[in-house]
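Let's turn to subunit A:
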Amino acid sequence: MSIVLEARDLVKQFGGITATDHVNFTLEKGARHALIGPNGAGKTTFVNLLTGVLQPTAGSVVLNGEDISHLSREARVKRGMARTFQINQLFASMTPLEMIALVTSERLGYGTRPFNALDHDPLVLDGTADIIARFRLDDIMDAPIASLPYGKQRQVEIASTFAAHPNVLLLDEPAAGVPEAERRELLDIVAALPPDVSVVLIEHDMDIVFRFATRITVLVNGRVLAEGDPATIARDPRVKEAYLGEEASHA
Partner candidate 1 sequence: MTTLHDRVRSSLYGARRWHPVEFIFWALALASFWLFPRHLLLMNEIAILALFALSLDLILGYAGIVSLGHAAFLGLGAYAAGLLAKHGIGDPLIGLLFAMIVSAVAGLLASPLVVKGNDLTRLMVTLGVALILHEVANSWASLTGGADGLQGITITPVLGLFQFDLFGKTAYLYSLSVVFVLFLVARRLVHSPFGLSLRAIRDNVLRASASGVPPSRRLAAIYTIAAAYAGAAGALMAQTTQFVSLDVLDFHRSADVMLVLIIGGPGYLYGGMIGAVVFKFLQDTIAAFTPQYWMFWIGLFLVLFVLKGRSLVHGGIASLLKHFPGLRMRKTP
Partner candidate 2 sequence: MNVRRQVLKSALGLTLAATLGSAALAQDTAKVGLILPMTGPFASTGKQIDAAVKLFLAQNGNTFGGKKIEIILKDDTSNADVTRRLAQELVVNDKVAFLAGFGLTPLALAAAQVATQAKVPEIVMAAATATITEASPYIVRTSFTLPQASEPMADWALKNNIKRVFTVVTDYGPGIDAETSFANKFKAGGGTVESVRVPLRNPDFAPFLQRVADSKPDALFVFVPSGIGAQFMKQYVERGLDKAGIKLIGPGDVVDDDLLEAIGDVALGSITTHHYSAAHDSAANKAFVAAFKAANNGLRPNFMAIGGYDGMRVIAEALKKTNGNTDGDALIAAMKGMSFESPRGPILIDPETRDIVQNIYVRKTEKLNGELFNVEFATIPMVKDPVKAAKK
């Protein structure tokens, strides 16, 4: 299997604190790779480094063989890496349709065309309709995003991310904050992501992790503690101690 995304010796320091400590990470094509670890382990920081929200102190990020460490966020999106956020980041004034049409037109490189009409372009229409159908948003596509329930907003978040047609998708706690009733639908959507898309999943919920993941990396205190397939990780005593132990003490 080929490697689509790689982090090499990634370091991030905030003042005196090292949030990411020489992390090496590889994502294989088509993988469902879970990133787990206790609170404050540096998972979101790591994703922010991958996607360019933060600039690393040292180390590099390689996407499809290209060093993207110094590229802007949007340039990384253009190269096929998209993400969701732990807390929904949506366009409050838009409808789901508009948001998805926007991402689609950006994917097609239409964003610099000041005089095009969105509804005139078959590619935009096809792409948008495709995402709306795939994520079953047709009944809410004209409602203002701000008026939707949280679970639906989460769905829009993932759908709009997917509209960028990523080959690497980073999902930061996709089920966080979603009520139990709407959770199922959301997880079905995640499960239905096409197999050629490689997914990095940050998740706390071990049920979800073990249901989806083909590979798991455990981060503790900014360092990679362990990496392997789910069965290996589940057996690893260090993981149990560092991670599950903390879970236990929380409970």
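Just a few scattered comments:
Criterion: a contact is a pair of C-beta atoms (placed from the backbone, for glycine too) under 8 Å apart; a residue touches a chain by one contact, two chains touch by 3 or more; residues count from 1.
For anyone wondering why these and not others, all candidates are chains of the complex that A comes from, given by their letters.
Keep in mind that what you see is a predicted model, and the values were worked out from it rather than measured.
Checking the candidates 1 or 2 against subunit A in this complex, the single touching one is 1.
Contact residues on subunit A toward candidate 1 in their complex (touch as defined above): 51, 53, 72-75, 77-78, 82-83, 85, 89-95, 97-99, 101-103, 105-107, 110-119, 124-126, 128-129, 132-133, 138, 141-142, 160-161, 164.
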